[in-house]
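Data block below; observations after.
A single protein chain has been omitted; all remaining protein chains appear in their positions.
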Amino acid sequence: MIPAGQAVDDSIASLKTMLKPGDVIVDGGNSNFRDSMRRGADLEKSGIHLMDSGTSGGVWGLKVGYCLMVGGSIDAYRLLEPALKTLAPENGYLHCGRVGSGHFVKMVHNGVEYAIMQAYAEGFELMHRGPFPVDLPAVSQLWENGSVVRSWLLELATLALKDDPKLEKVKPWVADSGEGRWTVHECVDYAVPAPTIAAAVFARFASRDEEGFGLRLLSALRNQFGGHAMKTEK
Amino acid sequence: MIPAGQAVDDSIASLKTMLKPGDVIVDGGNSNFRDSMRRGADLEKSGIHLMDSGTSGGVWGLKVGYCLMVGGSIDAYRLLEPALKTLAPENGYLHCGRVGSGHFVKMVHNGVEYAIMQAYAEGFELMHRGPFPVDLPAVSQLWENGSVVRSWLLELATLALKDDPKLEKVKPWVADSGEGRWTVHECVDYAVPAPTIAAAVFARFASRDEEGFGLRLLSALRNQFGGHAMKTEK
Amino acid sequence: MIPAGQAVDDSIASLKTMLKPGDVIVDGGNSNFRDSMRRGADLEKSGIHLMDSGTSGGVWGLKVGYCLMVGGSIDAYRLLEPALKTLAPENGYLHCGRVGSGHFVKMVHNGVEYAIMQAYAEGFELMHRGPFPVDLPAVSQLWENGSVVRSWLLELATLALKDDPKLEKVKPWVADSGEGRWTVHECVDYAVPAPTIAAAVFARFASRDEEGFGLRLLSALRNQFGGHAMKTEK
Partner (left out) sequence: MIPAGQAVDDSIASLKTMLKPGDVIVDGGNSNFRDSMRRGADLEKSGIHLMDSGTSGGVWGLKVGYCLMVGGSIDAYRLLEPALKTLAPENGYLHCGRVGSGHFVKMVHNGVEYAIMQAYAEGFELMHRGPFPVDLPAVSQLWENGSVVRSWLLELATLALKDDPKLEKVKPWVADSGEGRWTVHECVDYAVPAPTIAAAVFARFASRDEEGFGLRLLSALRNQFGGHAMKTEK
């Protein structure tokens, strides 16, 4: 398996052979900010600037512009600013600080995103299972108008629920693309309690785990002490 | 201490003496939906309708209108609709179902709100403590423009952080007003895993607990098994 | 469906017709302590004592004796003490306080039990999936001897893992019998942060939920904003 980030290291190595001092490489992907710090320091030895540009907005960015969180030297930033201005919506880009800070802020953004998504998921699941036959797409759309929880993710929830009100077409299986994990790592290293972000990451892990070894142990333990029947594999 | 909800029961009792069949009482507060169901059934015996109207939007509602989640009979709803239309922003009110459903949907709304607030709190705390001197009001404002986590609560975070970037004026003490607790209760009763909502409620509990009995036990245990020095009260 | 506790209410009602003042009814099951308080107060009007006796030890209790947590009047306790002494192991019974306190202490016991089981489950799952081919039954047995985490539940884990080292015979499906839920309810009502107990209860909920509505919403949201492929039901 290619180690995470290896492809970026390879691309930078081959770009480096074509560049001269003063040139700028922009990493607009979701690299780990610690990798970006390392790469930036390494490139700087050859006078080449790395600009790490965290990008948010998803596929909708093509229509409404991307939100850009940029790290790197002020010189590199000034050089790239016209491009940033073109890509981002109004007030939609920021020089966050030295190299690495753009991907750091983007990582935190994604960690927060995971937890917000999980928050809505819990709320809608409760309405789905609760005592009233709530019209979920209607509630989702309602909340967009004047409520405290209005957000862009809620607008997307409305679209998803209108398209498939019982979400029968989609599986309860959720990928994660790394930034959520990194955010938990950094929260642990900086001693920041992050129960909602961690919970959101763990929920995705559990959604994909078909073995459920820990759950099997729980069931086996219940059987050991309580004689509770356990469901057995056929 | 007056039991929660007693004031509403008292108000309804005194209103009831003045009303006649066909009249409608609107409870626009944050009553527990189970109380609203009980009150609605009780009033219905006298031909009086209860309409439970969950209201979201906070103090800003005066300017932009309130989002209204309404439960009750269809007759009562039709009678009140002109008023709802006046108070709410466009598409900002919904008949959620029978009596109780308005306060139920509002309760879930608040549970989700708790978890979303906690998500931002974790993310901003990580940026506050992390490796870069991030300009938090600037990041908050940036994210409003095109990012996946843009929301009204984020706009409020920007206002708060612009006013006091290090939040030095405010204490790390957070009240909770009941709906978050109720949401956890209902998630438990309907077997809905709700780790982020529960975590958000627990974080508020911990913020207000000056005694910290559980933490004292942890420290005493560490001292027992490890001889780890524990901080002692003077 | 018979409401939880109804069977106990029915039994007490029929017992009551046969009893006289001074008699004692023992509820040795896992009743909710609030029900026991209500029943005790009600029976007391007829001069009958209710003793709520929480019982721990599972099917092993037959061999090693049951741990008994008893609530009720001191008179009832004195009357029953010889029986308690016979059933419990040495120092294995306690008068916890007035009626209800026995089931309260038992409820807390079970909440703690849920969280301890979950703790082991997480640890063994990590060893199962981690970088070394760890011999889980051997580690479990090892820890019984001198380690900080030695416990009776660990001894049961050893038995379970020796019997089926990969737990292939048991399904990742875990029941819950109420006391864990009640503990979360009480923690919420008494403002006690209880993240491990709540997490343990939620993990069991998730293990049994085949629909996964919240997870479906997460996947649908990812598809909405990121164009991430989602797994679809066939």
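Before moving on, here are some points about what is shown:
First chain written, first letter: the chains are A, B and C, and each begins at residue 1.
FYI, a contact is a pair of C-beta atoms (placed from the backbone, for glycine too) under 8 Å apart; a residue touches a chain by one contact, two chains touch by 3 or more.
Since the structure is predicted, the reported quantities are computational estimates derived from the model, not experimental observations.
Within the full complex, the residue among C:16, C:38 or C:109 touching the omitted chain is C:109. Touching the missing chain, out of C:9, C:42 or C:122, is residue C:122. One chain is missing from the display, and on chain B it is touched by residues 58-60, 117-118, 120-122, 124-125, 128-129, 153, 156-157, 159-161, 164, 167-175, 195, 203-204, 206-207, 211-228, 230-233. In the full complex, the hidden chain is touched by chain A at residues 148, 181, 184-185, 188-189, 191-195, 198-199, 201-203, 205-206, 208-209, 214, 225. For chain C, the residues touching the chain absent from view are 56-58, 61, 64-67, 69, 71, 88-94, 96-98, 100-101, 104-105, 108-109, 111-113, 115-116, 118-120, 122-123, 125-127, 129-135, 138-139, 141-154, 183, 186-187, 190-197, 199-200, 202-203.
Assume only the chains that are shown with their structure count from here on.
Superposing the C-alpha atoms of chain A onto those of chain B requires a rotation of 180 degrees, given to the nearest 5.
For the pair chain B and chain C, the fraction of shared interface numbers is greater than half, so the two copies use mostly the same residues to meet. Mean C-alpha position of chain A lies 26 Å from that of chain B. Taking each chain's centre as the average of its CA atoms, chain B and chain C sit 30 Å apart.
In chain C, the positions touching at least two other chains are 195, 203, 206, 214, 225.
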